[in-house]
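Note sheet for the following structure.
The complex appears here minus one protein chain, its other protein chains still in place.
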Amino acid sequence: MENLLELKNVVKIFTRANFAFSREKVIYALNDVSFSMDAEPKVLALVGESGSGKTTICKLILGLEEPTSGEILYKGVPLYRWLKENLKEYRREVQIIFQDPFETFNPFYRVDRILWTVIQKFNLARDNNEAKSKIEEGLEAVGLRAREILGRYPHQLSGGERQRFMLARAYILRPKLLVADEPVSMLDASLRAVFLDHLKEFKRNGISCLYITHDLNTAYYISDYILIIYAGKILERGPVEGVIRNPLHPYTKMLINSIPIPDPNKKWSDKVNIDITQLQKVSGRETVDGCVFYNRCDYAMERCKDNIPPMKRVGEQEVSCFLY
Amino acid sequence: MDTILEIQDLKVYFRTIFGDAKSLDGASLRVYEREVLGIAGESGCGKSTLVEGALKLVKPPGYIHSGKVLYNGRNLLELDDEEFRKIRWKELSYIPQGSMNSLNPVIKIEEQMIDGIISHIDISYPDAKEIALEALSDVGLPSDVAQMFPHELSGGMRQRVCIAMSICLRPKIIFADEPVTALDVVMQKLNLQTIGELKERFGVTVVMVAHDMAWHAEVADRIAIMYAGKIVEIGTTSDIFGKPLHPYTKGLLDAVPSLERRFSKSIPGIAPSPLSWPSGCRFHPRCSYKMGVCEEIDPPLIEIEKDHFVACHIYGGR
Partner (left out) sequence: MRIFKSSPKFTVGVIIISILIVIALLEPTINNHRLGGHSSTEIGLYETSLPPSKEHPFGTDAYGRDVFSLILTGLKYSLLIGFIAGGLATLIAVVLATTAGYKGGWLDAFITTVSNAILIIPSWPILAIIVLFVRKVDLFFLSLILAFFSWAGSSRQIKPQIASLKERPYVELARVTAFSDIEIMFKEILPNFLPYIFVGFSYAVTGTMMAETALRLVGLGPADIPSLGQILNWALYAGALAQGHYFLVLTPIVILILLFVSINLINVGLDEVYNPRLKQITGV
């Protein structure tokens, strides 16, 4: 069976006009990114900080932006062909959950509209009654009570309710691939597990999920496979237990080290120092030479500066680092 | 330890067309000198309102209903705006939620800091500038940051600037509301560590509001757990994590995902609305240890063991 989703050597460049010197700045948001998700439903976590390119990948997969070069294939067929010839079907099969539970709702309308439009646009029901029952089913599936939710305006629901509402929308659509862009980062830590449990259940119902986040805790909780991305490049990948228990790349180690553990007996043992390169926003890189992590790496070697380390397989994981 | 600030039965309500939303409904706690006190709880529990109320920063339709905030022998809530303004920033400073996004984008960092300093104390421009630069270096920011504009810095660095601003005038207490939310994880660690160190380096007391228990585990000395507008448990960090007494605290600790385990148990039910808090103990609809009395009587906060307070009928209480 072919892969559900495949990205091959995807490059995305943004040019930013630099008014002062009238010279265009070229930013490599994504630099030679490749990964795939096979047909079996699973949760793939894409972990990276802001500016790492993870949101760009999200937009590329959803067809909201075009890659500068490289290929994106869905079920073996290039994305641009889906968008041109079969847009509705693609939209039906590939959906998204956004990060901000407030901004995804159009404040002018009641929340019901979101579910009704989905049913109408994709012909998911034959008549109003069937539509109503689908809506109720969807809401129940994510733990929301239809009576309390329908008929309200977005600002009348809490953040947790709104995010789950989006899940209900996805449930009704039954996509093949759900791209979740930081879906729980704006929810309380205690509500996150509830939400993620639903995503796990979706997996059991055949919906694969590309879970994009900067939070390793939740990535660990929900995913089967994990990709670590930094400055537009994938630095490490592998089954989640392996990557978390045995991180190979210095960046992965740094990420794991930075996570606070809710246990006062296990506080951070080291102190982070500020590094000048962290002052500016990290938004991709301007050049393609050398390892993207060179500036922040404690183990940086001479060759790291000018050469891009190839992906090396170490056990079940793959890592892009000259240490291996 | 000496008490530096005491909040007594503070109530802050919000006027709505459905009646008053009792967001903070009688919170009492003491802040000790030179400690880092964490205030934890989910969204809507009133933790931000607690700080806004204590600093008299409540804006309409919110209003302070009743209660006292004792500092230096005076009830701060009785001071008029002018007197309170003198204390703000100089003795009690505040890093509000999302402050890194409210820096003025068209004014240089240095200027904003100096503006703030001058508006709170009578001091010359060059002296204010010196204070500002010193504050920046106190948080480890290189001096060129002073000349930059906010948009040139990453979110984490902007937040650091806000921390610098809060220590400019060497206050006695710093109130920080969700100071590292929305930052990348490495930046979170960086800024969190800095906040934790303020105590050692400047002898300042820190009150940190955050919903993420892990942050409190890292930097707080004591933690106050809030639920439904009230404080339900206060204790040292090791007590809260090691011997949580209140069922809500236990639920909270179990619900947070972490790298240590791949499971997490959520608290059943949904958070109640401040327009109609449940009767008696507000947690009773969701509590697995509920008893009859819980529906009727709201348990008071009492000291069960040294410095460990809880408001729950399981542990007696009047």
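A and B label the chains in the order they appear, each numbered from 1.
One rule holds in what follows: a contact is a pair of C-beta atoms (placed from the backbone, for glycine too) under 8 Å apart; a residue touches a chain by one contact, two chains touch by 3 or more.
Just so it is clear, the model here is predicted, and its values are computed rather than measured.
Asks: What chains on display are touched by the one that is not shown?
Replies: Missing chain, whole complex, touching shown chains: A.
Asks: Check each of A:29, A:44, A:62 or A:272 against the chain that is not shown and name the one that touches it.
Replies: A:62
Asks: Using the touch definition from the top, which of A:118, A:149 or A:212 touches the missing chain?
Replies: Only one listed residue reaches the unshown chain, and that is A:118.
Asks: Among A:3, A:34 or A:104, choose the residue that contacts the chain missing from this document, as touch is defined above.
Replies: Spelled out, the listed residue whose C-beta touches the missing chain is A:104.
Asks: Identify the residue among A:60, A:96 or A:321 that touches the chain left out of the display.
Replies: Looking across A:60, A:96 or A:321, the contact with the absent chain belongs to A:96.
Asks: Residue-wise, where is chain A in contact with the chain that is not depicted?
Replies: Per the touch rule, chain A residues meeting the hidden chain are 62, 64, 87-88, 91, 95-96, 98, 100, 103-109, 114, 117-118, 121-122.
Basically, only the chains that are shown with their structure count from here on.
Asks: Which residues of chain A touch chain B once you look at their complex with the stated criterion?
Replies: 49-50, 158-159, 185, 188-194, 196-197, 214-218, 220-221, 244, 254-268, 271-274, 276, 278-282
Asks: Inside the complex, what are the residues of chain B that reach chain A?
Replies: 42-44, 140-142, 145, 152-157, 160, 182, 184-190, 192-193, 211-215, 217-218, 237-238, 241-242, 251-253, 255-260, 262, 264-267, 271
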